[in-house]
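Omission of a single protein chain aside, the complex is shown with its protein chains in their original locations.
When the chains are written out, they are named A, B, C and D in that same order, and each has its own residue count from 1.
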Amino acid sequence: MTAPATRPAAAAQPAHGESPKVRQQTVRFAFFKVMPEWRRLPLAERIAHKQAFREVIEKWNIPGVCRNITYSTVGLRGDADMCIWTICYTVDEMGQMMAELMATPLGGYLTMPYHFISMTKRSQYSLGMEDEVEAETRSTVRPGGQKYIFIYPFWKTRAWYLLSLEERKVLMEEHIRVGLQWPRVKLNTTYSFGLDDQEFVVAFECNYPEDFLDLVQRLRETGASAYTLKDTPMFTCIRMTAAEMLDRLG
Amino acid sequence: MTAPATRPAAAAQPAHGESPKVRQQTVRFAFFKVMPEWRRLPLAERIAHKQAFREVIEKWNIPGVCRNITYSTVGLRGDADMCIWTICYTVDEMGQMMAELMATPLGGYLTMPYHFISMTKRSQYSLGMEDEVEAETRSTVRPGGQKYIFIYPFWKTRAWYLLSLEERKVLMEEHIRVGLQWPRVKLNTTYSFGLDDQEFVVAFECNYPEDFLDLVQRLRETGASAYTLKDTPMFTCIRMTAAEMLDRLG
Amino acid sequence: MTAPATRPAAAAQPAHGESPKVRQQTVRFAFFKVMPEWRRLPLAERIAHKQAFREVIEKWNIPGVCRNITYSTVGLRGDADMCIWTICYTVDEMGQMMAELMATPLGGYLTMPYHFISMTKRSQYSLGMEDEVEAETRSTVRPGGQKYIFIYPFWKTRAWYLLSLEERKVLMEEHIRVGLQWPRVKLNTTYSFGLDDQEFVVAFECNYPEDFLDLVQRLRETGASAYTLKDTPMFTCIRMTAAEMLDRLG
Amino acid sequence: MTAPATRPAAAAQPAHGESPKVRQQTVRFAFFKVMPEWRRLPLAERIAHKQAFREVIEKWNIPGVCRNITYSTVGLRGDADMCIWTICYTVDEMGQMMAELMATPLGGYLTMPYHFISMTKRSQYSLGMEDEVEAETRSTVRPGGQKYIFIYPFWKTRAWYLLSLEERKVLMEEHIRVGLQWPRVKLNTTYSFGLDDQEFVVAFECNYPEDFLDLVQRLRETGASAYTLKDTPMFTCIRMTAAEMLDRLG
Partner (left out) sequence: MTAPATRPAAAAQPAHGESPKVRQQTVRFAFFKVMPEWRRLPLAERIAHKQAFREVIEKWNIPGVCRNITYSTVGLRGDADMCIWTICYTVDEMGQMMAELMATPLGGYLTMPYHFISMTKRSQYSLGMEDEVEAETRSTVRPGGQKYIFIYPFWKTRAWYLLSLEERKVLMEEHIRVGLQWPRVKLNTTYSFGLDDQEFVVAFECNYPEDFLDLVQRLRETGASAYTLKDTPMFTCIRMTAAEMLDRLG
């Protein structure tokens, strides 16, 4: 195991004298499923496996460099047991951290049924609203600490991209107006064009699943919705510590 | 294993003084398939496995908090052996219960080929009919005790959502009128928008498969049917006790 | 193992005094594939496995209650080795019989890549033809004993169901006229609406594969063909005794 | 193992006195992938496995009855290692031969990710050209001995079948004219309607992959191409002896 702090830490600090331009972040939502064989191992072995896995997650929580937020999906998906949301600055860190995770003993009993990478970037749709959506920090993700997160990859139809920017703005304004009716839902949009299969990965943080259910059903009636090509799979995840998330595995 | 009764029980009782608002329920249809290796285990071991699994199911039958109804799909699907229908009030309970189920020895030999979560909510289509569909308890599911249940996830086309509410009501009225011609079929509709891949999960309880067959074929001719995007997979399940359901595994 | 004859036998006989109404049958086409590991077992073990599996099939051949017809697909599909066509009267019998089959030692080495359930029912299209298609026994399936069977699940487009019954009759008449040009092909149509993923399961019995090939190619040119949504996978199966079918496994 | 020569040989010879009508052939392209576990076996065991497998292939090369041509796909597909092209006269021989192949020790370590069956028949499009396409032997396949074969299953849209035969002939003539510009490519067309998932299986033999690449790209611009529903997966295979093909497995 190499010490990740050295190289990434340097990368995270702009050289003196440079204008403090906002750096784009690299984002990953990795979903893991434990193989049934793992559940048959002796308890002591499983405890040691979970401990080593947790240590790698924690090692890679480095302020200003890399952050991991952990979620359980046990009982909410049949095909995934946990989700690690990683926010850092380069795909190299992504690779190094995952190599270390999978090199733990638990790695020999995990599959990754879903895995999305993306980046932050400023939106095309500057809509003149004075809220956090418009802030200069738009190209950073700041997780809000809510109990649940709802994640899905997202593709628009090609017809969408042939609309004029003006037409798309009108549709996005309606979309955002609807979203503001559920203020307890916090949206994080990230971009995957060319980096992964989907175009966007969206992650909604909220303490109230019923709010998100109502919002998504209401959004079906907006004009922009007709330009959705695909927005599945959809994941409901419960935020908890890495230790709690791993204990849900058995 | 934590005792689920404490935390959820509190959640299930509104604080004194609050108006008795109907709480939305959280619903799960989890389909399990036993791995072929399990069938090769000694009989005594399999009996112990089934016993431990059954105990968790029964532990989570807590009046007012959580209910599990058990079905066999052996011989009715090639890719699933059993279905547990869980009705409770939070996704947290869903997670905790499943973690306990999968931590039993049988959990090391199970896959979950299908898994749907959803919530109850009032319908948009208040149609002025004086039957149970319109009752104030619409946001609760009350299983009817019939011998068979027919379950499927469901997506409408985006064109549906762009119809006016008035147009949709006309189509839903026709749909419901057709349904009333088969009064021995009881419908339970739940909502998954944003929580899981599908938009709806519908579950029809009936003692007469031929009734349901006729109803579904007849519904193909309604106007609303043209707005169905996808309504598969479809599951026929036989209600039986947890012990009977597990004995069908071998 | 319970004795299936008692319960189903009662169900199969209408009570004295009732009019002899034709009962709808429940139908299943179950496709099995042996796991590669099974082929590595000692010969004596494999022979015992096949013997026990065959005994369950034979036990469930009960005149008036349940019938099993056995087919090999070895060499005709890469993903299936055998097919059991079961015709009985309730899904409960389906479940019980399959539980017994899978509880044999061979069951620990089998997967079921395809599995279709359906029911018989009278056709909507009474076409005034004086052949077996129109007979009063239309809601029973009577296998014809031909050497080959060709099976596929079938979905029509929603546009089909929005045609008037009159329009559909015209299209079905053309379809049937074409079929009559290949009189050596016997068609069995069954209905799955709501019971399983597909709408129909069709099974054509014929001693001449080249006849069926020509018929299906010719049917592509009928008007009804444009309303086919999906009609795959398609299976060619060779009828043989259960013992012969099992010997093809190795 | 039964001796295949007896029964099929009889079938392959028309009775004395019958007119020498061309018999339709039954064709199979079976793709195999060796399981990773096989590669871990001791070398001597693997050599014995390959030897037994090869003997079955060779046993079923019976002039006038059955022919097997062997190809390696190692390094050309990630999901297949070898392809056996079998040409005989009945599906029964297909089944018997595959049962014998899979009963060898190598059979316990093989999967069949792709498997296509079809038959030869005369084309509908008699185009008045004096080449082999029009020969009286059109309903037999005669492999040409080229080094490479390119295989794919093929479906036309239903719109194609609603064109008049005259319209289709015009389109097929253009298609054939384009094909004749690459005379080093030899086409074998076979028919699967109702026998297997696809409508056609086409196999192009050629010593020059770059010719076939250019031909397929050029064919995209023909009128008939717009009526292609699906023409994947596509396989590039290298002809070699059974022994060489098996040695590529490791």
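Keep this in mind: contacts are C-beta pairs under 8 Å (C-beta built on N, C-alpha and C of every residue); 3 or more make two chains touch, one makes a residue touch a chain.
The structure displayed is predicted, hence computed values, not measured ones.
Although it is left out of the displayed model, the omitted chain contacts the following shown chains in the full complex: A, D. The omitted chain makes contact with just one of the residues D:24, D:72, D:96 or D:198: D:72. For the options A:57, A:76 or A:97, the residue in contact with the chain missing from this view is A:97. Considering the whole complex, the residue from D:22, D:47, D:170 or D:234 that touches the absent chain is D:234. Looking at chain A, the residues touching the absent chain are 24, 26, 28, 30-31, 35, 91-92, 94-99, 102-103, 105, 107-115, 117, 119, 121, 158-159, 161-162, 191-197, 199. Where chain D meets the missing chain, the touching residues are 36-40, 72, 74-79, 148, 150, 152, 204, 209-210, 212-217, 220-221, 223, 225-226, 228, 232-234, 236, 238, 247-250.
Going forward, only the chains that are shown with their structure count from here on.
It takes 145 degrees of rotation, in steps of 5, to superpose the Cα atoms of chain B onto those of chain D. Rounded to whole angstrom units, the spacing between the C-alpha centres of chain B and chain C is 29.
Residues of chain B in contact with two or more other chains: none. Taken pairwise by the contact criterion, the protein chains link up end to end in a single open path, with no chain closing the loop. Of all possible chain pairings, those that touch are A-B, B-C, C-D.
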